[in-house]
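Note that one protein chain of the assembly has been removed; the remaining protein chains are unaltered in position.
Note that the chains take the letters A and B in the order they are written out, and that residue 1 is the start of every chain.
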Amino acid sequence: MTLGVCYYPDHWPRERWAQDAKQMKELGIERVRIGEFAWSLIEPEPGRYDFEWLDAAFDTLHDAGLGVILGTPTSTAPKWLVDQNPGMLPVGADGRVRGFGSRKHYCHRNATYRQESDRIVSALAERYASHPALVAWQTDNEYGCHDTTRCWCDTCRSEFRTWLKDRYQTVDALNEAWWTVFWSQTYRSFDEVELPEQGVTETNPSHRLDFYRFASDGVVGYNRVQVDAIRKHSDLPITHNSMGLFPDYDHVDLVDDLDVIAWDNYPLGNLEESPFPDDIKQKYLRVGHPDLVSMSHDLYRGLKNLPHWIMEQQPGQVNWASNNPLPAEGAVRLWSFQAFGQGAEMVSYFRWRAAVGAQELMHAGLLKHDGTPDQAFKEAGIVNSERAAFDGDTVRERLSSAAAVQEDAPVAILVDYDDMWSSQIQPHAQGFGYWTAMFGLYEPLQEMGVRVDLVPKKRLTMDGDRGRSLDGYKLVLAPAMQITTEPLAKVLTDYVAGGGRLLLGARAGSKTASNLAHMQQPGHLSDTIGAQVVRVDGLRPGVTRTVTAGSQTWTYATWGDLIDASGGAQVLATYDDPACQGSAAYVARSHGQGEFRLLGALLDLPSMRSLLKDWLNDLGVRTWDLPDGVRRHGPYLANYLGETQSALGHTLPPFGVVKLDLGE
Amino acid sequence: MTLGVCYYPDHWPRERWAQDAKQMKELGIERVRIGEFAWSLIEPEPGRYDFEWLDAAFDTLHDAGLGVILGTPTSTAPKWLVDQNPGMLPVGADGRVRGFGSRKHYCHRNATYRQESDRIVSALAERYASHPALVAWQTDNEYGCHDTTRCWCDTCRSEFRTWLKDRYQTVDALNEAWWTVFWSQTYRSFDEVELPEQGVTETNPSHRLDFYRFASDGVVGYNRVQVDAIRKHSDLPITHNSMGLFPDYDHVDLVDDLDVIAWDNYPLGNLEESPFPDDIKQKYLRVGHPDLVSMSHDLYRGLKNLPHWIMEQQPGQVNWASNNPLPAEGAVRLWSFQAFGQGAEMVSYFRWRAAVGAQELMHAGLLKHDGTPDQAFKEAGIVNSERAAFDGDTVRERLSSAAAVQEDAPVAILVDYDDMWSSQIQPHAQGFGYWTAMFGLYEPLQEMGVRVDLVPKKRLTMDGDRGRSLDGYKLVLAPAMQITTEPLAKVLTDYVAGGGRLLLGARAGSKTASNLAHMQQPGHLSDTIGAQVVRVDGLRPGVTRTVTAGSQTWTYATWGDLIDASGGAQVLATYDDPACQGSAAYVARSHGQGEFRLLGALLDLPSMRSLLKDWLNDLGVRTWDLPDGVRRHGPYLANYLGETQSALGHTLPPFGVVKLDLGE
Partner (left out) sequence: MTLGVCYYPDHWPRERWAQDAKQMKELGIERVRIGEFAWSLIEPEPGRYDFEWLDAAFDTLHDAGLGVILGTPTSTAPKWLVDQNPGMLPVGADGRVRGFGSRKHYCHRNATYRQESDRIVSALAERYASHPALVAWQTDNEYGCHDTTRCWCDTCRSEFRTWLKDRYQTVDALNEAWWTVFWSQTYRSFDEVELPEQGVTETNPSHRLDFYRFASDGVVGYNRVQVDAIRKHSDLPITHNSMGLFPDYDHVDLVDDLDVIAWDNYPLGNLEESPFPDDIKQKYLRVGHPDLVSMSHDLYRGLKNLPHWIMEQQPGQVNWASNNPLPAEGAVRLWSFQAFGQGAEMVSYFRWRAAVGAQELMHAGLLKHDGTPDQAFKEAGIVNSERAAFDGDTVRERLSSAAAVQEDAPVAILVDYDDMWSSQIQPHAQGFGYWTAMFGLYEPLQEMGVRVDLVPKKRLTMDGDRGRSLDGYKLVLAPAMQITTEPLAKVLTDYVAGGGRLLLGARAGSKTASNLAHMQQPGHLSDTIGAQVVRVDGLRPGVTRTVTAGSQTWTYATWGDLIDASGGAQVLATYDDPACQGSAAYVARSHGQGEFRLLGALLDLPSMRSLLKDWLNDLGVRTWDLPDGVRRHGPYLANYLGETQSALGHTLPPFGVVKLDLGE
């Protein structure tokens, strides 16, 4: 449980720095992230570096006993660099160049910008690798923010063709993988392939999926340039600060090159910009949706199966959402313990002091514009006084400590960015979304206090260090797991044969790796399960229907896979809508020591909770009886509502947190 | 009552073809459409044709006793053709080129693309004209789909100027026709005229109407290129598959060059994308709005006054709407008999087998991805077993048979694309739309089981083969008939003088042929009717008002024409809103043996039904008392709701159809 803060010494008079550092230290801050937007100060003219101010900042922080996380400044190239290399600017899907004036004005694949990034990062690494204050590196800032993952510049078109050639070797293989026989899309050479999304109407979904992958690889490759530059000089941990459920690049690939993954946690802004309905946005107006935040924690913890960092923690109102309310009194403390309880090793507040100008001037900090403490300052102090004593290990030691993940999760949910993109590309119903489908499983588990691991699906079919096993999980859930391959089917079948339980959700196994339809759904698992999805039903928002499961009636919306169980599966629930002709909605099939289940409908929250509760209790997994708005985060019990509640013998004040005895 | 199917042998292994053909034949399929997207297989390299596979497909179908409708593949030019002729790509209203990657990537006026189209169509016509399997041709596919009717390329700008010169001869005539004296829009030469829609704000409505006409002529002219190429080699019927109420080109012009007109019937997708409110979309979730479908049937039957074809009939869920639900059990059968009952000669299902890849992979077929029968297969079989025996006439003979249109309609509705465009260009109220205004008259007639012909307004003023008469109709309705000319007024007056009844709806006669305001509304008919619209009232959505008609109170929304009846018309209803100052809303005037009526308000459904019912009964036209959701389609009675209903002594199961004795 480490505390950090994001600090911009470059924004304030040097006379103030020592006071800031002293105040941080007294507050319990141990790590300070600096530098990540300061390129034009570090290199005010082409080739002329000015490290003097940054040296002084390092020294000041070091003198106060603080560690430094140094961010590379590549999110904000100076104007002179853009003017020298206008080809570095990204191009939008509409063909327009996206210019200077804010941030992230670069294409991840532009060769010149990769060279310039290597140059500035190398210069920083060389200079600060051995500074005693340095504890870690952050590459860039929030990759892909502002729709910059995908770029439609000439470089990208050209590199996409090369990327495709690497992937398919022959154009015939590409034609087959993309089923280009449809609509005369057949290519005679890779040079005929364009970037998608500029067609007269919807372009080929296989083409688009590969473009999404290509763009993601561009981010990963760009990050590797920075990691390589740092590694020549420093072996301190390297991280990157990602953004919650940001979908545009494959975070599983990114973390291979990082020692620790961080994310930036803005519960109120994220809720405001989410698709949740108005009543939920009002219910959680001042604290955010607890499960939206927890799912992000579990995602990032799961990416490396290691404690993760919160690099930026919302401290008060943000400035960037459509509406920017104040957090509740106690929210900053609540979010901090939620993070630690969900496995974070560090919570770093953004930002030390509110900016007096520019885009973020209405974003709160620990200190107000005038440098006096704001509410978050007080709450960070409370967190500091409540947390256990700092143990003295180095960052890297603590990160690799298995003990850092306090509690084994009985349930895993498989996560995969290819599945997400496939869902985005052909949603078939407006309400269908990958995260939404996952949330439909995740939220009821949180309501019951059940700890969950998010496990990257692609890791299951990898060997060696990067491989990951499902052993030990009582139950594995696979929401919207569209893309299945034979190796994946084998891993999952082995898991079930060994005693595991696997729930396949709607659209499972509907697609191949190149985004074609499987002849049978769920793909290679159909025969084993003895069931097949024979029709799909995409319902418009507002339409609900029911299924009958024994004596229960469950409600669903948006989606129904109609299941033919004639292959031997046991029918657990059937659709009630006559259009479904009595088709199965939910089936089971024992296999080896375990069991497969296939659930075609997107059940609503009470229905899904009922289904999971019964099943978990049958499996001997403890579920907790928690009041509305109360959640368990490892050893903490938290109240997300503005009224006092009682749970598990504890009294929880509004937005309060208490420590549980986990034996309770 | 012929059955057909759309088939893509190019998508499947040749080993499967014979089995497919046999299965089709057994199902009762007689005609198979093929080839319409296969250019890159027919001509894989520039100038190198590969007919071998297509020959084999023809032979296989012929061997099974099936007829072939051959579609020309011009909707999907191969990439090599685009790369050779990038100028063929269409340009959007935003000035951006619309690229390769989907379909319909061509400007209808590009000279090179017209040549290339002539070349490929000629090659196909030459090769297959005499193949014994061939029964008909289809040109291109769904003209104008994806907003391709109107194009803003340099060719279009240049040809627009030529088109205007042909139309107006002198620029002074254009200036007068467009009233360019307004806002200094006066042109000194045709070369000064730009394409509209790129102005700082709204451009001249006369300019826009002419651009809409010009673009429509581009489609018609492009189709003629194909028809001419086919005609050199074949005298079999030529058709085109249009799209329901698609508004962008003038279908009346298109059909002059065709022997039979077809349309593609997707009831669920069309309802989903329609402006109907949510409750109607839920009510008809699984079967579509019956009257939306029937109005399209009546439109296409009326275009040539001959039986029409359904070239593509939705078989299960589609893939292209925002939400894509399953049809009800029985819906495919219902739609088939609806089509035959509304005068279709053929229903052809789209598609034989679901595609396993590309844009339409989530669209159902008669067979599923894996080649096993889906629900629509079963229902097509039922249709086949229920329909009367196939009579053995040739396609052309059947089409020209007057008997094919089973029942004379007592009511006609005038339809005109110029009127539609004029409404689109200056709606004056958000809720005002041409099809909406027409539907307001059409739906109550359907609820009362009254058969309706849609008669192209422009045919009324033509002589010879293309002319059409109103003789025999008891009642003629003219919704949103904005544009009137002196010849039209004469035709309508003659019809009334001879004993006809004519109802003019809101905005009737408000515009001249060049989209100027008539000094008096309804134009040349004002004096005859003895009434004049003196003010117009465009109401925002949600606002309703009433009129008093004798002892009845009728409700209306969106629109009110305030009528001054002081010229001698009899007032039948007056507006209740004080802002209307007691103005007339509905007036009548006898003329010769008949009567004119003018109705200024867009009445709601119950009010309009009441008005029409009384009038029809006075005229001796039978109206039927049908329950909610039950409709009569010629000799069939159909239930569009999911509950059993009784009507006319018949019991109708959910989504059921029964044959009536029309003497009932």
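Note that a residue touches a chain if its C-beta (ideal position, glycine included) is under 8 Å from a C-beta of that chain, and two chains touch if they have at least 3 such contacts.
Bear in mind that the values here come from a model prediction, so they are computed numbers and not experimental data.
Q: Which of A:Gln282, A:Gln552, A:Asn617 or A:Thr651 sits in contact with the chain that's absent?
A: Looking across A:Gln282, A:Gln552, A:Asn617 or A:Thr651, the contact with the absent chain belongs to A:Gln282.
Q: Using the touch definition from the top, which of A:Arg119, A:His146 or A:Arg466 touches the missing chain?
A: Once the missing chain is taken into account, the touching residue is A:His146.
Q: I'm checking contacts with the chain that's been left out. Which of B:Thr186, B:Gln424, B:Thr461 or B:Gln570 qualifies?
A: In the full complex, the listed residue that touches the missing chain is B:Thr186.
Q: Which of these, B:Gln426, B:Thr461, B:Thr485 or B:Ser610, touches the one chain of the complex that we don't see?
A: Considering the complete complex, B:Gln426 is the one touching the chain left out.
Q: Would you mind spotting which of A:Arg103, A:Lys165 or A:His233 touches the chain that isn't drawn?
A: Answer from the full complex: A:Arg103 touches the omitted chain.
Q: Against the chain that's been left off, what residues of subunit A make contact? List them.
A: Touching the missing chain: residues 10-11, 37-41, 44-45, 73, 75-80, 83, 90, 96, 98-105, 145-146, 148, 272, 278, 281-282, 285-286, 316-317, 319-320, 322-329, 354-362, 364, 368-370, 374-375, 642, 654.
Q: Of the residues in subunit B, which ones touch the absent chain?
A: On the side of subunit B, residues 94-95, 178-188, 192, 194, 196, 198-207, 426, 428-431, 515-520, 534-543, 562, 578-581 touch the unshown chain.
Keep in mind that, in the parts below, only the chains that are shown with their structure count from here on.
Q: Please tell me the distance, in whole Å, between the geometric centres of subunit A and subunit B computed from their C-alpha atoms.
A: Averaging C-alpha atoms per chain gives centres 48 Å apart.
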